[in-house]
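All protein chains but one are shown in place.
Each chain carries a letter (A, B and C) given by its place in the written order, and its residues are counted from 1.
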Amino acid sequence: MSQVVLKSITETVVRFSEVDSMAVVWHGNYIKFLEDGREDFGKKFGIGYLDVYHNELMTPIVKISMEYKKPLFYGDTALIETTYIDTDSAKIQFEYKIFRKSDNELIATGESTQVFLNLNRELELTTPPFMEEWKRKMGLLKD
Amino acid sequence: MSQVVLKSITETVVRFSEVDSMAVVWHGNYIKFLEDGREDFGKKFGIGYLDVYHNELMTPIVKISMEYKKPLFYGDTALIETTYIDTDSAKIQFEYKIFRKSDNELIATGESTQVFLNLNRELELTTPPFMEEWKRKMGLLKD
Amino acid sequence: MSQVVLKSITETVVRFSEVDSMAVVWHGNYIKFLEDGREDFGKKFGIGYLDVYHNELMTPIVKISMEYKKPLFYGDTALIETTYIDTDSAKIQFEYKIFRKSDNELIATGESTQVFLNLNRELELTTPPFMEEWKRKMGLLKD
Partner (left out) sequence: MSQVVLKSITETVVRFSEVDSMAVVWHGNYIKFLEDGREDFGKKFGIGYLDVYHNELMTPIVKISMEYKKPLFYGDTALIETTYIDTDSAKIQFEYKIFRKSDNELIATGESTQVFLNLNRELELTTPPFMEEWKRKMGLLKD
């Protein structure tokens, strides 16, 4: 049985304004890195914010978590590895690994969960048709 | 001849995340302080973002400038003094002075200019009626 | 057996710049709210960032998580409830509840874990003496 793994790699350079007074990237800024990863994933696989929006849906984050293992410093380049985690429920889940590019050190890991809201901000309880179609196209759904 | 001066004072505590690796507030964060000042002014004098929006207008910033005289440190409380600068043209202008509360030191000064756009993002070339009315109410316009 | 609960409440007004194009507070900005809560807690109970720093230690975040239940809108005032979660290990843990002030709606919950590093960025494996002393003073440790 084959397994489809959908993954993107995003490169980002640490900005001066992202570093705090301990001279490392402020932990809250990693949330932007996850978003960078998610957006790149969306562009690569055709499931970006605007694709979703054109289906009259929004996909707000309902859960996010991060573990910080090593610091990133000013001038470091980070690689954000974003992996789609398939689920039967009406959600979008991603796992993230952030590496320092120069030494391939694992800096942080994260997870996010999104749900589908219609434009009245009502929760969609089943996976929307365009998402089912996308999954089929990606080989995540059979028949 | 009397002169009307419309001014608000806003207090804000420097956040850890606002301080950079030189241990002072990162210069870009002062733009948020100006916005804090402007919003407080809007609430105090009934000319806030939502008042404007309910008149089907937006007031984007078209010009901003800052001069930085002294640093703000983590834990400092800043006072933002926001003064309305009246103009005949279809614009909103403010001047700002930022002080450290503890020693009343002048930290920075700034200026901002906003214009009026309708909801199609078209520039309003004359001062909108609700703004004229506000000026009259504030004693800035005679008629 | 009595139980000590250490808790602080922090009020914050949603800034225009914190709201995203879906007209709600961008999820990453909640990390700043947790920090606001943590800093207020630190001031209230004498265990702030500077207290720690004066003991030649840093307490970086190693783990953070958030669950988002309802959106916050521009103009909303949020209340951040920060509760200290005692632990025997050399860590600082907090739980957070964020409410909308106007209707007391629970908006989000969160958790954070910090460790102790010395100024060489080396991990302290046991709870530092000043922290033990603080716990004793707070009635969290018997001896």
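Worth pointing out:
The criterion applied here is as follows: contacts are C-beta pairs under 8 Å (C-beta built on N, C-alpha and C of every residue); 3 or more make two chains touch, one makes a residue touch a chain.
All of these numbers come straight from a predicted model, not from anything done at the bench.
Among the residues B:Met66, B:Leu79 or B:Leu140, only B:Met66 touches the chain that is left out of the figure.
The chain not shown here is touched by just one of A:Val4, A:Leu50, A:Leu106 or A:Leu119, and that residue is A:Leu50. Within the complete assembly, residues 22, 24, 27-28, 31-32, 35, 58, 60-69, 71, 121 of chain B touch the chain that is not shown.
The set of chain A residues touching the chain not shown comprises 15-17, 32, 35-36, 39, 49-50, 74-75. Along chain C, the points of touch with the absent chain fall at residues 16-17, 19-21, 23, 26, 28, 74.
Everything below uses one rule, namely that only the chains that are shown with their structure count from here on.
A summary of chain positions shows that the Cα centroid lying nearest the centre of all protein Cα atoms is that of chain C.
Measuring from the averaged C-alpha position of chain A to that of chain C gives a distance of 25 Å. In whole angstrom, the spacing between the mean C-alpha positions of chain A and chain B is 36. Centres computed as Cα averages put chain B at a distance of 31 Å from chain C. In chain B, the residues that touch at least two other chains are 16-17, 74.
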